[in-house]
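Pasting a structure here, questions to come.
Of the protein chains in this complex, one is absent; all others appear in place.
To keep things simple, chains are lettered A and B as they appear, and every chain counts its residues starting from 1.
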Amino acid sequence: MMHASARPASHIRESAGDRVFQAVILFFSVLLMIVVAYPLYFTVIASFSKPEDVLLGRVMFWPKNISFESYQMVIAESRIWMGYGNTILYTVLGTLINLALTTMMAYPLSCKETPFRGPLTFVASFTMLFSGGLIPTYLLVRQLGMYNTIWSMLLPTGITTYNMLVMKNFFQSSIPHELKEAAYLDGCTELQTLFRVVLPLSGSIIAVMVLFYSVAHWNEYFNALIYLKDRSRMPLQVILREILLQNQELAQGDGTGLYEKMMAAETMKYAIIIIASVPVICLYPFVQKHFVKGVMVGAIKG
Amino acid sequence: MSTQPVSRPAAGRWFKKRVLAHWQLLALLLIPVAWYIIFCYVPMFGVQLAFKNYKVRLGIWDSPWADPLLRHFNRYFSSYYAWSTIWNTLAINLGCLAIGFPAPILLALMLNEINSIRFRKVLQNITYIPYFLSIVVVVSMLKLFTDQRYGVFNMMVQALGMKALPLMESEKYFRPLYVLSNVWQNMGWNAIIYIAALAGVDSALYEAATVDGSSRWQKIIHVSLPCILPTIVTMFILRIGQLMTIGFEKALLMQNDLNIGTSEIISTLVYKNGIQKSDYSYATAVGLMNSVVNLILIVTANTVCRKTLDQSLW
Partner (left out) sequence: MKKLLCLVLALMMCMTPLFALADSKDVLNTESELPIVKEPVTMSIFGKQGAIHAEWSTMDFFKKYQEMTGITLEFNQAPSQGYDEAKSLMWENETYDDMLVAPALSGTEIIKYGDQGVLLPLEDLMAEYAPNYTALMEKYPDIKGRITAPDGHIYALAAIIAVNAARTEKIWCNKAWLEACNLEVPKTFEELETVLRAFKAYDANGNGEADEIPIAAADLNFWFDTVAGMFGLQYQFGQEMNLSEDGKTLTSWLTSDQFKALLQWSHKMYEEGLLDPDIFTQEYAKFNAKMSGQMMGIFFNQADDAFDSSNYIGIAPMAGMSDKVYVQSGPVARDMGTFAITCDCDYPEAAMRWIDYLFSEEGSYLMRYGIEGKTWTRDENGYPVYVDGILNNPNGSGPTIAQFCIWPGGGSPQYLNDRNCIAVCSPTTQAAQAALDPYMDYVLYAEPLFDAEVNERLQILDNDITTYMKSCTAKFIRGDMSFDEWDTYCKTLEGMGLQEWVGIYQERLDTYQ
């Protein structure tokens, strides 16, 4: 569906104007492609080039002296792997909790027969308009004793109301009501209907939710910054911030001197960016085919 | 919950029929509703901090009320930077709206006009990659590329014979850099929905337009655009709902002493005073103001949309 061509087959003969038009479109799209892709491309070639060449500006369009030096240095940096491990843990558990909570909220709200459906939908939607803000939430997490525990990474982000509403809309518009009726007639309880009839038909929206939530968990740094204390619990993004933005010294390096170490660290940054981003970029193709359907139904028909 | 005056047996019957019969659905709701109460509504009561003098040993409830009650608000507005932080918050968000909102629509329309399916696919896939990069990564890339000595951007600028631009370290470049990097990151992703909408347009409409002798440009104006207009309006209203709330993490990461004049937004101020200096009452007051401004904006936007476009969030 996503790439389905809407191009009418009937432009047998294009007018001169249309050909100019096509050329203009092509020009702009190539330009756009360069603008969007170049930073990504540069990051890749810089990560594979010899550090000195990058710093002295010898790498601009093509990699110079292909080397894996930066990657070797990153691999030796234990903090990054520790962060990686934590991030994977938080992402997997967090997404599971998100899915469970979101479904448990969205499904009943999508059923007409649910008591108090209107008020409850309002209770959820209102949080999109007004929130207690950073400080009260933060004090709450502290009071619940979740500070510096894994729970502070999982629970405060339990439901994203926008996502919940998307899911609710999906249930309302894409699951035929007759199907549920039939299930009830067959003697299914409401829970059985959810698990045996509704969820098996909701693959695409679940894929969308997995994508939304897991990307958010993977990229989360602020909650970790304020809710975690131990170095050993920090997720990847916090470590990245230290190395990439605050130039915190790296344990590795050739040990000759601080200045050399810092310069080496400067080019390692490109390799770090690649290593930290590739896994999550790879996620998209897997959910791509469900994605458009889920988003369209959830957002548009809302 | 029910406040209607119902007679007892009726109430009992109503209760049995409407509530007990659906206990399973209610049971499902139990945990998420508890979650909403704990993590969304309890902090709302914490907002009273804004009107109190928070004392660590006493906690939120027992801390004394501020004297005067609006003390922390007065303090904020007596600061020279009060209005500039409000304006900065608005400016960044309006900038993102003005440029960031149309960009994916244009991208979708352009993709739709590319004849080569292969090229279209490649371009589309490239434009959505940046969406998956974290904010930390995007800001580091900005910093790396615009470094005055080693950044590739400034090397190019210098190769063209111009002076290196201190993009990250200047008030005037902060907003463009912020908005454009946002566009770069989100354009492709946000276009997906429009691309899908365009794909759903009945090809008979285009054929009819061709028969009428419409040029490609005219087809965009008279066929493509009107067909995706409902999607655009929906997305616009949803986007308005996020006004004032986005951008905190990125602004915080991009901020430094030199761009503080434009990069200090309300939420970074809250962060600095609250989390860093533990001045909780003051920070809560400032944060509350942000929430209130946001609420006003959303309600206004919603009303305007309902009146003019006949479409609204509620």
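Just so we're on the same page, a contact is a pair of C-beta atoms (placed from the backbone, for glycine too) under 8 Å apart; a residue touches a chain by one contact, two chains touch by 3 or more.
Just so it is clear, the structure is predicted and the values come from calculations on it, not from any experiment.
Per the touch definition above, the residue from B:S116, B:Q218 or B:Q276 contacting the chain not shown is B:Q276.
Only one of B:N125, B:S170 or B:S312 touches the chain withheld from this view, namely B:S170.
Remark: the omitted chain is touched by one listed residue; of A:R196, A:R231 or A:K289 this is A:R231. In the full complex, chain A touches the omitted chain through residues 139, 142, 147, 225-226, 229, 231, 242, 246-249, 256-262. Contact residues of chain B toward the unshown chain are 55-57, 75, 78-81, 148-149, 166, 168-172, 256-258, 260-261, 264, 275-278.
Rule of thumb we're sticking to: only the chains that are shown with their structure count from here on.
Those residues of chain B whose C-beta lies close enough to touch chain A in the complex are 1, 18-19, 21-22, 24-26, 28-29, 31-33, 35-36, 38-47, 49, 60, 107, 110-115, 117, 119-124, 126-130, 132-137, 139-141, 143-145, 150, 152, 155-156, 184, 187-188, 192-193, 195-201, 203, 206-207, 210, 215-217, 230-231, 234-235, 238, 241, 248-249, 252-253, 267, 270-271, 274-275, 280, 283-284, 287-288, 290-291, 294-295, 298, 314.
Chain A meets chain B in the complex at residues 1-11, 15, 17-18, 21-22, 25-26, 28-29, 32-33, 35-37, 39-40, 42-43, 46, 54-55, 57, 59-60, 101-102, 104-105, 107-109, 111, 113-116, 119-120, 123-125, 127-140, 144, 155-156, 158-159, 162, 189-191, 194, 215, 218-219, 221-222, 226, 237, 240-241, 244-245, 266, 269-270, 273, 276-277, 280-281, 283-284, 291-292, 295-296, 299-300, 302.
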